[in-house]
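Apart from one protein chain that is not included, each protein chain of the complex appears where it belongs.
Letters are used for the chains, namely A and B, taken in the order the chains are written, and counting of residues starts over at 1 for each.
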Amino acid sequence: MNSQHDLLEVNQGLIARLIDSFKRAQDSDLYYSFRRSPVIVSAFIITMIMFLAAFLAPWIAPHQTLDLKTLDLMNAYLPPAWEPNSDPNFLLGTDDQGRDILSGMMFGLRISLGVGFASVIVSAIVGTLLGLLSGYLGGRLDSFIMRVADVQLTFPAILIALLIDGIVGSLLPKAAYNELKLYVLVLAIAASQWVNFARTVRGSTLVEKNKEYVQAAKVIGVHPFWIMVRHVLPNVISPVLVIATLSLALAILTEATLSFLGVGVPPTSPSLGTLIRIGQQYLFSGEWWMTIFPSSALVILVLAVNLLGDWLRDALNPKLR
Amino acid sequence: MLAFIIQRLLQAVVVMLSVSFVSFALFQFVGDPINNMVGQDATEAQRELLRERLGLNEPWPLQFIHYIGNIIQGEFGLSYRLGIPVEDLIADRLPATMELVLVSAFMALALGVPMGVYTGLNRNSWLSRLFLTISLIGISLPTFVIGILLILIFGVWLQWLPTFGRAGVVDLGWWTTSFLTLDGWRSLIMPSITLALFQLTLIMRLIRAEMLEVLRTDYIKFARARGLRNRAVHFRHALKNTLVPVITITGLQIGSLLAFSIITETVFQWPGMGLLILQAIQFVDIPVMSSYLVLIAFLFVLINLVVDLLYFIVDPRLRLDSLSRGAH
Partner (left out) sequence: MTTPAESNLLEVQNLRVDFPTRRGTLIAVDDVSFEIKAGEVLGVVGESGAGKSLTGAAIIGLLEPPGRISGGEVRLAGKRIDNLAQEQIRQIRGREIGMVFQDPLTSLNPLFRVGEQLIETLQTHADLDEKSARKQAIDWLAEVGIPSPEVRIDQYPHQFSGGMRQRVVIALALCANPKLIIADEPTTALDVSIQAQIISLLKRLCREHGTAVMLITHDMGVIAETADRVAVMYAGRLVEIGEARKVIQNAKHPYTLGLMGSIPTIGDTEEELRQIQGSMPRLAEIPEGCAFNPRCPNVSDRCRKHRPELQSVDESSVACWLFEDAAVPSELS
């Protein structure tokens, strides 16, 4: 009936909230602690540079490593530019196929971040939804969801992702599987992470549910869906944001690990983990740059995102600790 | 107490049954087991014979019961890839993984707990800051990168330690161990450090957080107000109260060590369960995959049971109202 109107109101409410929180941010502890800490500022800058490098890779990468036609085996095994017998065209050296390591890293980062973001978004949406339902409706559904969450929490993310990947891989025919592999990977990582969101959102929902204004909204017959969207959801946004940041770091790690194990992204779209796996084989013959540079990029990215997440959690939401 | 244990055991049985069902379903619905066992050129009669012998013509609930019965007797079927009974494969690989996990768990706990307690008690000392900085890096370092770095430094550049495999193994008949020879220990060092490092930082951070939490409580304030010595306040009152989460963490940690051993074993070509399951996933070797699933679930359930019992010993409050706690 008036859901159109409701939606409009929700939007206005959200926008007003955003503007308000932006104004508060100027004077807030958040902004203060951000500026105070050079570590956080550098983490932020590094993260932004990595995001940009990944996003703009097709335009700014020195070599199009994904285009097999540009490869020249004559360029294989070149060390970084500052070492003897190198080629200044390949700043960080080349791999066994003559691919430029730096460009490969930029495209790899693109895949890593893409998979990371996608799986965090999926798990955040699913987790938040289940948490809201669980907290608001309670009863059997609640105990079922939380029981599953409990059991799943005792299983490490990497194992869950690995098993889901393995099971789906065995259910689908090989060709279809390779095509769908990226999506399966995103779903597998998301499935290993929804619990954190669901638990936090459920907790906030339980608190919010018993407040007077929610009770009042109930009494005057507002549909539970709108109560959740308008009253409960805004209250869980900041913890969800914190968890999302920390989950992003974990998702990137999980993807890299799976790809390193050879069950992650398909070989046609190599991520940082794939590069590290390929490079690892040449560790013993002295071509350390093939694996060390992608590894460093991965570690720095995850460290920066973790730092941001830790800081966000401490500054934004002391409750969460 | 007894009621609590029975309840937990029942829960464990339910979890085991559902996991067994999933792994049974894998068997049932993924591909044709007969196709995987006999070659393409087997005759229809041969197939039918095998089908009959394996009980594949029976209704599925009956097959499920057979499956469970087999698992209980330790029969997990034949590996598609290797044609060897899975239980033999597991018996061959299990000691390697268990020893690796054990050594790593010991390292992580023996270092992580004292470091966590220290950083919790001395929040602002330079050593605490150092530990915390290292731990943040440790948590951001993927296991395989740690392994690669160790191999590069100690294996390739310094050439101090072997970079792969499990050398110096002594066969005890029912178990193979690397604890009895120097070579065994030498090849165990890098894999176990690799596996332990992440857990160590995790344990340290959790113990620290828990310690800070406990130090804020009223009973610690009151213990101080009674004039108890710092040693008694910190190591008697505070530490015992952080023990409950430590137990949980240790339980969870052994679980995740099992999972992360897959990575470590890949990096160091350590011939354990992790390498086995990884190859099984790549080759869609269903019997190995489903057995691994059942075995891992069993280990997790076992660990959780032990953790629950330990709670009981540590926390007197649970001994009375265990029933009401167990209920939710």
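The working rule: a contact is a pair of C-beta atoms (placed from the backbone, for glycine too) under 8 Å apart; a residue touches a chain by one contact, two chains touch by 3 or more.
All of these numbers come straight from a predicted model, not from anything done at the bench.
S.K.: For the full complex, can you list every visible chain touched by the one that's not shown?
M.R.: Result for the missing chain's touching partners among shown chains: B.
S.K.: Looking at the whole complex, which of B:Val15, B:Ile68, B:Leu228 or B:Leu299 touches the chain that is not displayed?
M.R.: B:Leu228
S.K.: Give the residue, chosen from B:Ser135, B:Thr176, B:Asn241 or B:Ser291, that touches the chain omitted from the document.
M.R.: B:Asn241
S.K.: Which parts of chain B face the unshown chain closely enough to count as touching?
M.R.: 217-230, 232, 236-237, 240-241, 314-317, 320
Here is the rule we go by: only the chains that are shown with their structure count from here on.
S.K.: Measure off the straight-line distance from the CA centroid of chain A to the CA centroid of chain B, and report it in whole Å.
M.R.: Here the centre of chain B sits 25 Å away from the centre of chain A.
S.K.: Applying the document's contact rule, which stretches of chain A touch chain B when the two form their complex?
M.R.: Interface residues on the chain A side: 143, 151, 154-156, 158-159, 162-163, 165-167, 169-171, 249, 253, 256-257, 260-263, 276, 280, 283-284, 286, 288, 291-292, 295, 298-299, 302-303, 306-307, 310, 321.
S.K.: What does chain B use to touch chain A in their complex?
M.R.: Of all residues in chain B, those touching chain A are 15, 26, 29-31, 136-137, 139-145, 148-149, 151-152, 155-156, 163, 209, 252, 255-256, 258-260, 262-263, 266-267, 277-278, 280-282, 284, 286, 289, 293, 296, 300, 304, 328.
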